[in-house]
Every structure is written in structure tokens, then in C-alpha cells.
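Removed from the display is one protein chain of the complex; every other protein chain stays in position.
Letters A, B, C, D and E mark the chains as written, and numbering starts fresh at 1 in each.
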Amino acid sequence: MTAYLLNDMTWEEVRDALGTVKLAVIPIGAHEQHGPHMVESCDAILATKMANLLAEEMYPHIIVTPTVNMGISQHHLNFPGTIALKPDTLIAILKDIVTSLKHHGITRFLFLNGHGGNQSTLNVASTVLSTEEDVEVYYAKTTGSAKKAVSENITSSIFGHSCEREVSEALYLAPSLIRPEKLTKGDLNERGRYKQLRPGRAIQGFYRYEEMTNNGNIGDATKASKEIGEKIVWEAIENIKSSLEEILDCKVGSVY
Amino acid sequence: MTAYLLNDMTWEEVRDALGTVKLAVIPIGAHEQHGPHMVESCDAILATKMANLLAEEMYPHIIVTPTVNMGISQHHLNFPGTIALKPDTLIAILKDIVTSLKHHGITRFLFLNGHGGNQSTLNVASTVLSTEEDVEVYYAKTTGSAKKAVSENITSSIFGHSCEREVSEALYLAPSLIRPEKLTKGDLNERGRYKQLRPGRAIQGFYRYEEMTNNGNIGDATKASKEIGEKIVWEAIENIKSSLEEILDCKVGSVY
Amino acid sequence: MTAYLLNDMTWEEVRDALGTVKLAVIPIGAHEQHGPHMVESCDAILATKMANLLAEEMYPHIIVTPTVNMGISQHHLNFPGTIALKPDTLIAILKDIVTSLKHHGITRFLFLNGHGGNQSTLNVASTVLSTEEDVEVYYAKTTGSAKKAVSENITSSIFGHSCEREVSEALYLAPSLIRPEKLTKGDLNERGRYKQLRPGRAIQGFYRYEEMTNNGNIGDATKASKEIGEKIVWEAIENIKSSLEEILDCKVGSVY
Amino acid sequence: MTAYLLNDMTWEEVRDALGTVKLAVIPIGAHEQHGPHMVESCDAILATKMANLLAEEMYPHIIVTPTVNMGISQHHLNFPGTIALKPDTLIAILKDIVTSLKHHGITRFLFLNGHGGNQSTLNVASTVLSTEEDVEVYYAKTTGSAKKAVSENITSSIFGHSCEREVSEALYLAPSLIRPEKLTKGDLNERGRYKQLRPGRAIQGFYRYEEMTNNGNIGDATKASKEIGEKIVWEAIENIKSSLEEILDCKVGSVY
Amino acid sequence: MTAYLLNDMTWEEVRDALGTVKLAVIPIGAHEQHGPHMVESCDAILATKMANLLAEEMYPHIIVTPTVNMGISQHHLNFPGTIALKPDTLIAILKDIVTSLKHHGITRFLFLNGHGGNQSTLNVASTVLSTEEDVEVYYAKTTGSAKKAVSENITSSIFGHSCEREVSEALYLAPSLIRPEKLTKGDLNERGRYKQLRPGRAIQGFYRYEEMTNNGNIGDATKASKEIGEKIVWEAIENIKSSLEEILDCKVGSVY
Partner (left out) sequence: MTAYLLNDMTWEEVRDALGTVKLAVIPIGAHEQHGPHMVESCDAILATKMANLLAEEMYPHIIVTPTVNMGISQHHLNFPGTIALKPDTLIAILKDIVTSLKHHGITRFLFLNGHGGNQSTLNVASTVLSTEEDVEVYYAKTTGSAKKAVSENITSSIFGHSCEREVSEALYLAPSLIRPEKLTKGDLNERGRYKQLRPGRAIQGFYRYEEMTNNGNIGDATKASKEIGEKIVWEAIENIKSSLEEILDCKVGSVY
């Protein structure tokens, strides 16, 4: 094995892996519309792919759990096919995973999250589980830390959902998520509440995605490329790996 | 498309499919130990494969949702790697899926369940969701109705978990779930509470799997074959399809 | 005393009984329509009577708690008078009983259940309470194990609710539950979803009882007799007693 | 019939009764120690008897439901046999009864409560159910309004639990609840927190019953008599009946 | 400092105070209409003022927490501005305060309550928290024990909400709560359910305040005075202090 993936292991293999595993990575996605050119499972698939890469990089110290393949998508619910978990449901799932794995001796967890809409719920889960279950719970947006690659390659003023960044990641990690013949820019509305509620404004709050975009995506997916995706993915993987190593107080590869 | 799988569709494709879709199939698995010769995700994988076959058979009337890839596995929790959802968590997930899809116009659901331990919780979910959400909720054990193929091909007195039946299904549907070099019989304990608590006895109740089997499986997986698996799978698919057609009051292929 | 019944004991008598009591029996019934010839409390009364008989048979090792006299009856709710507990409510009641009696030193419990509709919820309760409260929780359908007496005496193809079996039990245990002048066959519908959803079919799921029967009962109560009831009751009592003795690892009457 | 008791009725009889029924009475008791001379079910039995009397008096306008035979008894839990429902559990039961009967057309309810420890929870239930379920929910302590009979016949300074008042009620309504040879005064402690926490003091709060009494009862049960019980019971029945008639805006016996 | 008020202390000051503090007082109010002459925060303000007085009287043994400034006001909800917490919400708040302060070493609590409508919920909270969190939880209606001052100074047959008693308390403790030019008698309805449901009647239950009074208050606020308020307040403070001293088994001022 070159990476510990719970889905692909027998109990005897897990038993043996637990000797070196220091942290479990829980990939978390969403099941929601991503405009005309991405399929609805993409957040779950990309989170899984990122988790698997991280597990390879940090082998044998990390183990990847089954993916939480739905998330907080209430704002996309008026687009067909979207499924939204309530925040309480997502926290309940995470609690069950964490307490089950704690039973097996794992006490440190990273929620590796592919969907921005999950972040606040994961923050709440981190607080609740860390204090009530006596574990360490971290979370990260999969490629949120790839600031250099993003600033050098992404030009849309509003991006972050089925845009050139996300489509690039998919072209590198899982190109079957893309309908190449459908790639298109976000069809943004000229006005609406959303303009006052974007990150960085004085006020935040819930709005529905169709208030912002008619076709369900933002940014400009026609500018996406596998090469951009590769840069973003690896900058993020390196950042997460580096932070985890500090947190786990271990250089991967060191003797235990 | 030859089958409607929500994971692989864009929102525009879902919108178009909803014109003929009469029922959503929610595959439900588990993440639990399956002895030395099956990986822990097998219930989830097999349920997904069965759902996909059913969707092909009943195209364009059925749509498959993302898989619920963990379940009620408290009885396996002392084997490394097992993850157990609380029954309330599983019901909450199913409620969120059902109410989300009802928002899109779907009112009939089949929980296609690969794990026996989920059945009671799914019965409860069926009652609760049918009465509180004004939908029709059915559930089925994936190959539970393949009585003929089972009676003709399965010989162990106690079977049902990583046995010749389940391994045969995997050999046909997803052979990568199997460690062929590890195939072995269940190492059953001679005595224990479990003998009084198996299906058909006067009393039922919770017991832990290690009370029954030392290696985590039962039956005799060395007798499994792809051919047996194929027979079981298709007898079950035909039975489920036949029942669904009656329930949906439609012959698939008929004009609407 | 010839049987320990909590309802009829003072606290000093309970204190003394706890020296030999090994298990508490919680009778569980329902409050639901039973057709024109049985009153609505019959499941609760019959479960109570069975529990009391069992307590006599296994004196001084068993104690009977107050009866849970309502249950999961959503499927009967369109018949006047039916009361339905939510599954969560029933589990909450059982948790409170179990944890209260655990406070008094009892750690083994049998839910003796008179109503088929409760079985799945009791399975869930058994899992949840066994794992979360560190107790042993068993459950049994009162006369579900009387297979010989049933196969020899019951002839209706569909039976199980206010039928010749249940009415026979009542004629033996509590004849006041019966309106003799009203005894009648189930007035079954010719077609309907229920035909696909009965036990043993490929699919299961919630349906309302009026989809199946116009008068609320099934089977043929006119064939009931006290004699049949007596056979069923005692075959079941013997089976439950035998299983319990094995589980409790004691021959009743042995020295402790 | 001279009283409508749901336990003893078939669905057809309930259907016919609903033509005149204006209110459902839900008897609520407890399962808790009552000293050496009363059995633990007495609150449930006495509430049931009172409800049945009221149903006779107000026939055909009132129907009695199954009894809630356990209640809020945390303060008695250190005496063997006591079972305590959590307040949330009791409210959940009442909600399920109320919503079930509302489905049958009943919108007014009286919780007829035999156990003082339930009163606050019933007040909460009255508020919650009245506002959330659009029904009228009343509650009454069974004999709480018999002020004249109590003031003339009860002499203990502290009474209210297995005392001369409650034992008198039992002697009249259900003498089998009493162990006549065990009748005794409460064995009160000289000091303790309870003295500051009794009704009428500046502060209230939870204390355990063994802080107050060593044998579990208070008052002086040796002064109880069937005659006192009869006076108390009928003064209370008349008061409740009178108030209900005003509330229901009907003189019983009037033409509808 | 002459009183420990958590709101006005730094963590170092709290740390030092904990050396002598034996009990935390949690002021609880409501946010609800109080007729034309009192503002809606009055219950919260009066409870806070009373808590502060008590803290001065019992310094350094008592510490006052932030005020719970909303409560159980469903019965006032049809008057503009009223905010009603669900009983479960109020209990959740109290649980969080109690468990947080228990973390700091405080195990005894007094809910000092300014709003009659909260009393039953506080009784439930007292039971639940005392038994589940291993603390002592008491509660008191702020001026409920001032029986002498009330009987000598209050003449309205129905009083208790924005009446001469409550307005007098405000004139003494927080006169800005009063609109002096608006002082008026309660405009009571001649008939209605409320007449059967007032304290002391055979039946109790939820009714809406507009069923009883058209202007939202009862009693006769024109008879209120600061002097009456002062008498009521100090009689109550003395009573609560006296009871607390007994309960805490300490004479304030004694050496520890």
C-alpha cells in the first residue's frame, strides 16, 4: 500500500495500519448543481481525490475515511438534483465517524472539505466535537490555501463555484466531472441582494444562488486548464501537509 | 444515457430526466469489517452496483442518488476500522435526501440496502418519512429476495456476512472488494448468547459480532463464485423490478 | 407472591425481590383498532398477561414492569381511536425505564412485545440501549415463536392482526377484549400496494391498513378458540423461557 | 355504555362516540415508591379511577384515553422500584396522544394527574401543545381542588404522599393498593434542605425524598379511611366537572 | 467591590472571588408586554435589580451571572413586541450557564425569577439539572415570598402582572420602567375561559392574555407606590437570604 484508505482495507489491514496512523482525514463534499458543465458530485469527488493525494504524501501517518458525499447546499436547492443536508445532520455524521474511530484509537481528525458552504458548519463541528469528545478536530477547504497559484491564474472578479479554479482542479484530478462541450461563463445577474452579501462586505447572510447566477456557475470556466489545476492542487497539498506536520509535531518519515 | 445516476449528471440533465422519473433509489451501505477477505466498504459498493443495474433495467423511470456509505454497525465496532452511524443519524440523512428530492418533484423512494443491520432503522425511517413528509418510502435488502438462487447454491447453516453468498455477489459485481488469497470460513464460536438470538429464535437482541465469530465472517467464503453471484444478483433485480412496476402501476416502456 | 409484578409491590418488597431478580420484562403493547370484534387496548393487555405468566414461570428470577400501553400504530391511524407513538417517543420511554431500573441494579431486559408494528423500533432500541447504557436488551414478539401451534391451527393465508390467532390468544388470556357477537373475517381489498409489501416480498414499506382491509382486521376470527389460544400461548412461553434460561446461564430453581 | 373508555372500545364504537365527545381525559400517574403501605402503581391507578368516574359523570361528552402510567419521579429514584420519565419523554408521549386524537377530531384535552411531581411538566406541556398543535390543553391534580374535605379531615402538617389523604382515596377507589398491616406514619427527618424547599417557602428546588423521610411516606396513613376518601374524591369530581362544563360551554345533558 | 456581579468583573477578579463564593444567582426575566404603563423588559430588569441586592446582602458568598432576559411568554404573544422562548430553549440556556460555572467550581445555583410564567419551566430545569449535572439548583419568584407586605398593601382580587404590586416594585427598583402618565387599571373581560383557569381553581391550563385583559395588565397600577415596593422587595430579600443561609449551612459573615 502507498496510502491508507479505509474503504479499500480489511479489518486486519486497518489493525496493522493503526500502529503508525496519527490522524484521520474525512473528505467532505456536497451534492449540488455546478452549472451546465460540471456534474453534481464534483465537490465530493474532488475532496476524495485531494484526501487520497494527501494520504500518499503523508503515508503511513494518515488514513482516509469514507467520504461524506452530501453537504450544506440549501442555497442551490432551486436547481434540479441538489440535495441539502441540514447542518445538524452533517454534524451528527461527523460525530459518529469521530467517535467510532476514537474507539479504534484515533484522536486527531481533519475534515478535508471541498465545498465552501460547509465551512461554517465544520467550524461549529470542530468546536463541539473537540470539547465534547476529547479529540482534536481540524478542517480545511481543499484548495483554499493555494493563494499564489490562484492569484497568478484566476482573473474573474467573482469566482469560487464551477469557475475556472474549480474546473481546473477537476481537469487535473477527475476530468470525467466536466462536460467539455458545455464550458461557459457564469451568467451573473446585474443586481440583487447577493452584491451586499459576498465575502468581504459589511454584512453577510443567506441568499439563493439563482439570485446571483442564472446558469448556476460563476467565474469563467472557459479559462480553466489542467495545468492551472495541477498548480493549485499541489500548492494546497503542500500547505496542508506542512501545517499538519507542525500540528502533529512530526516530520513525516522520522522514526517514532 | 442508459441510466440516471445523480452523481454523474448536471442540473440541466437532471431537469430533463425528471420528466420521466417516477422513483428515486437511494443506495445504502455500511462501513464495517467483513472478515479477512473483504474490504470494509463492500456493503456500500454492492448497494451502489445493484442500484445502477436497477436504474439501467428501469430506465428512464428511476434515478439513483448518492450512496449512503455508512450505516448501523454497532455490532462490528470492536473490529478495527468499523464506523457506526446512530440510527437517528441515518434517519436524518434519509430525511434530508427525501425532502430535497421532493422539492424537485420526486415523491416515491426506494432505500436499496446492502447491509442487514440497517433493516430495522429503514423500517422506522419508512414509517416516519411516509407519514410526516407525505411521500412513499419503500426499502429492500439488495439480494434478500433471491431465495431460489440462495437455496440452490448456499449450504452453510449460518450465513449472511462475508459468506459465500456475499462474496459471490462481490465476485460478480465488484471483484476488487475481495482478497482472493485470504478467502476463509467463518471461525464461529461454539457457544454464546448469539445462538439464542439469531433470526427465527424466540428472542432477539443486540450482540457483538466477536461473540459469534473470531475472524469477523460467517459461512464459507471459499465456496463463493462469480456464477453464483450472477444468479443471485439477477434473481433479486428481477424481483425488485417486478414489485416496483406493480407499485408504480406502470409497465416500464409503456407510454405515459 | 408467586410472581414479581412491579405494579403490585411496595418499595420494601422490591428491595427484597432484587436479591434474586436477574431480568426485567417490559410488556409493550399498542393502542390501535383491531376491527369490529376486539377492543383497542388488546395488544397491551395480551402483552401484560404474557409477561405475568412468564414471571410466574420464572419466579423469582424475573420482574415485570408497568406496561408500555401505546406503540407504533401510524398505519392504523385512519381508524378512529388509534393512538400512535413516534418511534423516538417509544425509545425514550424504554430508555427511561431501563436507566431507572439499572439504578436499582438490574442490567438485563426483555421487551415482551404484543404488536408487530413495534418490532423494528424495538430492534433499534435494543441496539441503542445496549451500546449506550451498558445493559443487555432483548426483545420478543409475545407469541411469535409458537410456530408449531400456529402451523397446525391457523389456516388463513394472510393473518396477524385481529385474526384467528390473536383472537384465540385473547379468548384464553383476556376474553373481555372480544365482542363475540361481532366476530368476522377480514374484509380484504382485492388489489393495492400492500400485496407487494407483505413480509417475504422483495420490497417492504409503509402502507396504511385501510389499503388492505376495509373492516380493520385480517384472517378469520370466526375460527378462533380458547383452546387454540392456550396452545399458542404455552408454546411461546416455553420457548421464551427456554431461551432466557440459556441467556441468563441459569436453570431456574438452581441455587445462586 | 355508561362511560367512554378508549381501552374498552372497538373502532366502530369510538367512531360513534365521537359524535358527542367534546374532550378527552388523559389519566397520568407515576411509578414510584409510596412507603411501606402502598404499591408503586398507585398514582396511575388512582388517576385512572378518577378519570373513569369523571367519564361516567360527564357521559357522553368525555372519553378517557389509556393511562400514562409513569411520570416525573426523579426525587424518589433512590427507593427501589421507582421509574422516572424525563420531562421531555412525558411531553413527547402527551404530544403523540394529543396529535393522534386530533386526527380523529378531538381538540380539547384534560390531563388528569395523580402525581404532584408531574404538575410543572404538565404546565409546560399545556403551553407547548396549546400553542404548537392548535388545541386546548388543560390539566388538573386529581383531588387537588377538594379543599373543604381536606381541611376538615387531614391534620398532618406535612402531607401529600402516601399520607392519610392519599391512602383514604385509595381505600375508597382501589383498596388493593394498600397493605393494611403496614400502615404507618411518615418517618420524617428532623432537619435537611427540604424544610426550606416545601411549598410556600421563599425558595423551591429539587431534593431527594430520602432527605425528608426515611420510610418514603409523609403524613399519617393510620388516620386514613374510606369515608374520608369518598368525600375528597367527590368534592374533586364535582369541582372538575363544574369547571369543565363552564369551559366547554355546555351543561351536560343539554341538547346539542 | 460590595457585590460580585460577573458582568462587571475581569477573569482575575472572578478567580479571586471564587475563594468565597458558594452560590451563583442567575436572574431570569421575560420580554413581554406589560400593559400601557410598563416597558417590555421589566421582568428582566427587576430580576437583575433583586439579584444585585441579594448579592450585596450576601457578599462575598454569592455571585450574579448575566441575566436571562427573555422567557416563557407564549400567552402574551398577541401583544406587539413580546418574545417567547420555548421551554426547551430556556432549559438549554440554563444548562449551559450551570455547566460552564460548574467548570469553574460552582455547584449551587439559584434561578431568581421575575416572571411567573417561567416557574414551571424552572421547576423542570431544577429537576433535570440537579439529577443530570450533579449540582444543586434552586429557584425563587423574586418577590413571591413577600406575603405580609402584599396582604397588607395589595387590594385587587386578581393581580400579578403590571399591577399595583409589580409597578410598586418598579417604582422602588427601576422607575424608568414606568410610564407614569399611562398608569391604569387592568381592563378585564367579564367572562372567558380564564376564570376557570386561575391559580386555585380545579383546573389549570394555557390561555392567552387577551382573553383576560384588553389592555394587557391586571390589578390596579394607579394604587402603586415606591413605599409599597420597598416593603415588598425587602421582605422578599430577607426571606430568600434567610432560606439560602440555611441551605448553604452558613451564617454569612462567619469564618470559613
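In the analysis below, a residue touches a chain if its C-beta (ideal position, glycine included) is under 8 Å from a C-beta of that chain, and two chains touch if they have at least 3 such contacts.
In this text the structure is predicted, and so the values were computed from the model without any measurement.
For the chain that does not appear, the touching partners among the shown chains are A, E. Of E:65, E:126, E:143 or E:168, it is E:65 that touches the chain left out of the display. Checked against the hidden chain, the listed residues E:34, E:141, E:185 or E:201 yield one contact partner: E:34. Across E:62, E:101 or E:173, the residue that sits in touch with the chain not pictured is E:101. Interface residues of subunit A facing the missing partner chain: 72, 74-75, 77, 86-88, 110, 119-121, 123-124, 126-128, 130-131, 136-140, 144-145, 193, 195-197, 201-206, 236, 239-240, 242-244, 246-247. Taking the complete complex into account, residues 6-12, 14-15, 18, 31, 33-41, 44, 65-67, 69-70, 77, 79-86, 88-89, 92-93, 95-97, 100-101, 103-104, 179, 182, 216 of subunit E touch the chain not shown.
Here is the rule we go by: only the chains that are shown with their structure count from here on.
In this structure subunit A contacts its sequence twin subunit B using mostly the same residue numbers, the overlap exceeding half. Centroids built from CA atoms put subunit D at 56 Å from subunit A. Centroids of subunit C and subunit D (each the mean of its C-alpha atoms) stand 27 Å apart.
Counting partner chains per residue, subunit D shows two or more touched chains at residues 77, 86, 88. A linear topology is adopted by the chain contact network, the touching chains following one after another without closure.
The complete set of chain-chain contacts reads A-B, B-C, C-D, D-E.
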